[in-house]
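I am attaching a structure below and will ask some questions about it afterwards.
Note that one protein chain of the assembly has been removed; the remaining protein chains are unaltered in position.
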Amino acid sequence: MSCFQDFVKIWLFASIIWGSLGYYFYDFQKLGVLENLNPYIEKDKIDMSIYPTMGIEEATVDGKVYGLPWGYAPLYMLINLDTFEKYGVTPPSMDWTLDDFEKLVKAFPAKDGIYGFACGTKNLSGILPFIWAKNGAVLTDDKSQYVGDSKEAVAGVKLLSDLYQQGYFPKDCINATADTLRRWFSNGTLAMTIGSAQEILAVQKIQGVRFEAWTMPQSPTNKHTTVNKSNDICICSASKQKAAAWTFLKFLRGKEGESLYVAAKRFPPTLNIPENWDVYLNAGEYPKQIKEVSQAIVKDYSHNLPLRTGYAAIESKILPAFQASMLGTMTAEQAMTSVKADITKIIQQNSK
Amino acid sequence: MREEYRAAFLFLLPNIIGFLIFSLIPTIASFVISFMDWSLLTSPTFAGLSNYKEMIHDSVFWVSMKNTAIYSFIKVPLNLILSLLLAILLNKKLHGRNFFRSIAFLPSVCSSVSVALIWSPLMESSENGLINHVLVKMGFNIIPFLTSQKFAMASVILVGLWKELGYFMVIFLAGLQGISHSYYEAAAIDGASPATTFFHITFPLISPTTFFALTTSLIGSFQIFDLTSVLTNGGPANATNSLVMYIYQNGFKFFRMGYASSLSLILFLFIFVITYIQNHFANKWVVN
Partner (left out) sequence: MAMAQSKKSYKNIGWYLLLAVLFFFFFVPFWWMIATSFKSDTEVYTKAYSLLINQFHFENYKDVFSSMPFGKYFMNTLFVTVMVILGTLTTSSLAAYAFARLHFPGRDALFFLYLATLMIPRQVTLIPNFIIFRELGLLDNLWSLILSGIFTAYGTFLLRQSFLTVPRELEEAAVIDGYGYWARFSKIVLPLSKSGLVTLLIITMLNIWNEYLYALVFIQTEAHRTLTLGIALLRGDFDVRWNLVMAATLISISPIVIVYLACQKYFVEGIALTGVKG
């Protein structure tokens, strides 16, 4: 809903200064709503090295930068250390594979209502890591074609569907909101769940939960399976106060703004400013290893989302098919093949 | 006659000005938009019938249409019958009937979103969910209310009924109050049975109310959205995706306001036809 509010504000109030765009960045850019920032960056000689390379790449179209990254952070696998200890399961290493994942999930007593993992179906970001860990993908690298029906991608979907049907995931995960997953994770009935910086903040507010933020399981040949996603702060091209907007944006996404934000302990640091980690971390507070893990992810384990125009529509086609595969009313192969025609049409419509 | 026309004009005037500006014109505008491509952020472009052509091949459109029809044609009759029975029950001279009327009405006081938020945890497919907790204690199996394609729609109907039984009960009560006691007394003197009394006195005399309830409840249930959005988000696997939900997605998630408007024109035609048929047959059973 929050993107809808951004979108409404941009449309309704053409003088708005900036909007933060996650999945819709390419759609807004294609519609001409975003201001090209290259002139501003050059004029003020902004030091672009503090921004993560992948973050800037995601905000660039045809060599023009349209936004500055904000909250460029991984989607971690959160692991509840207490739950692992209680059932005598060893937490995984950072290089764990899908086989390790499967073994871990099955090690928890699902019959007693304690689950290893719950696969959310609200969002592709929770499913893509498993497809990537089977060396598959949903879109080609240039995002121009649907390849979710490939053997590898299907294998990823099948892994999750089998675990669900065998009862290793809670049945309600098919409907679970982020809040429900967080609740299960915090009250000891869910050992692992995917979480962003927002989840970390929320779980930290609950007393006594010992947890870590970790990498996602990988394939033996491909370690890049942890989603690293960016939001971007942009300037509306219809704005009547672009100079003022740029001044604010420069501050917000510069060293000063980032440091202030981190000091308020909102999100883990996302710019290449090492000192910020010391400001963000509370010694002794969980997740204790988040600095090492985050830096390792950016170096070795990260994978961008296949964002493009029409992403929301593509996602809305895949998710119901995925749910059907989870429930068993379609096989994984049928599910991933059934959406091919529609997604191809969406890509065509959006490439005009 | 002239005087009657003039009176009608004056009576209608206050309402019709506002109606034109804030109801009719927006309705017509959305029809016009259905012939365009419009992302809301940029100018609309004329698209002729392309939205409608696309709709024919859109499987999600047909699924959501089907779901909406299933929801409406099951929920509405159940709702009206049960609400009427409830109204009759709470029209009797029973102790605490005002209290019970209030309790029955309470669910409709909350927004659909709140109602869905309350029922989501109650309907969880594990022993954590209250309903399944009770079922398991009684020795039954867990029912996957919201997590199976089979049960999802039925569960949404159940929640919809919970919310609106009291609402239509209130409407029927208003209708029942309008029936003079003298009719019932006359029927009692003639020795009529409860069933005869109901079908020959009660039902005809509340028929305008029933017509209102039937029309508005049909129109309302064809536009089901908030409930399915929060309970199941249209899932699982589009089992509860309603037409208005799909319209909303197209308009506000996929930036296709033109397509969304054309979907709503089809919805409108559907409701229109049903209401027209209903209106036509009204003469047969509605007593003016």
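Think of it as A and B in the order they're written, each chain with its own count starting at 1.
The definition used in the following text is that a residue touches a chain if its C-beta (ideal position, glycine included) is under 8 Å from a C-beta of that chain, and two chains touch if they have at least 3 such contacts.
These figures come from a predicted structure and were not determined experimentally.
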Chain not shown, its touching partners among those shown: A, B
Contact partner of the left-out chain, one of B:94, B:186 or B:277: B:94
Options B:63, B:157 or B:173, residue touching the unrepresented chain: B:173
Chain B residues that touch the omitted chain in the full complex: 1, 4-5, 7-9, 11-12, 14-16, 18-19, 21-27, 29-30, 33, 40, 86, 89, 91-92, 94, 96, 98, 100-114, 117-119, 121-122, 124, 128-130, 133, 162, 165-167, 170-171, 173-178, 180-182, 205-206, 208-209, 211-212, 215-216, 219, 222-223, 225, 244, 247-248, 251-252, 257, 260-261, 264, 267-268, 271-272, 275, 279, 288
Hidden partner interface residues of chain A, rising order: 2, 5, 8-9, 12-13, 178-179, 182-183, 186-187, 198-199, 201-202, 205-207
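In this text, only the chains that are shown with their structure count from here on.
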Length of the line joining the C-alpha centres of chain A and chain B, rounded to whole Å: 38
Interface residues, chain B side, partner chain A - complex: 39-42, 59-60, 120, 124-128, 142, 144, 146-149, 231-238, 241, 249, 252-255
Chain A - residues contacting chain B, complex: 4, 7, 10-11, 27-28, 31-33, 113, 121-122, 170-172, 174-175, 310, 312-313, 316-317, 319-321, 323-324, 326-327, 329, 342
